[in-house]
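Beneath this line is the structure, given in structure tokens, with notes to follow.
The complex appears here minus one protein chain, its other protein chains still in place.
For chain A:
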Amino acid sequence: MMYSDIGRLNCNISYTTFSTSIRGQGSDNKEFSAMLHKALEGSIILESFPKTTVDVFALVLESGGSDLPVIISCASLALADAGIMMYDIVSSVSVTCIGKNLIIDPTSEEEDHQDASFLISCMPSRNEVTQLTLTGEWTTAKVHEAMELCIDACSKLGDIMRSCLKEAASTLQ
């Protein structure tokens, strides 16, 4: 391992063989791992732990759609629960566009029929976006609509995440 003045973040996402409806597709997902890394690295105060690595391993046991946003939110919760210094928690939400409809938190079937998708990870209390991914065809109006929907959902999700954290912290004491 290289010496580093700041901490490092190491992310890995893998799927079990039985997680998807088609059996035997379980493996490491490099693209998702990189996206998880991007979404989280902006929220962690890496300067607070020099020469150290934080490992985030996610294993998907059962996939029902919207995997990445769920993994990002969960990973952020896990980091906050573990006592890693961070600027803010990261909540993540995805939206799928089918025809003229926008569907938030799509299921696997909805994702299979999507024309376009939108994923946002943000730090709700700081009002900052750590990651944004757009795929497929979008019109400007639709992007606006999807963005508003996602930001609103992120802040709501953030509130729920905070109350979960507090509940876990208070039951521990």
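Here is the rule we go by: a residue touches a chain if its C-beta (ideal position, glycine included) is under 8 Å from a C-beta of that chain, and two chains touch if they have at least 3 such contacts; residues count from 1.
One rule holds in what follows: contacts and distances are computed from a predicted model.
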Listed names "2-oxoisovalerate dehydrogenase subunit beta, mitochondrial", "S1 motif domain-containing protein", "Mediator of RNA polymerase II transcription subunit 17" or "Bardet-Biedl syndrome 9", matching UniProt entry of the absent chain: "S1 motif domain-containing protein"
Residue of A:Ser108, A:Ser125 or A:Thr139 in touch with the missing chain, whole complex considered: A:Ser125
Candidate in contact with the missing chain, chosen from A:Ala39, A:Ala58, A:Ile72 or A:Met86: A:Met86
On chain A, residues whose C-beta touches the chain left out of the figure: 1-3, 43, 45, 48, 50-51, 80-83, 85-89, 123-126, 158, 161-162, 165-166, 169-170, 172-173
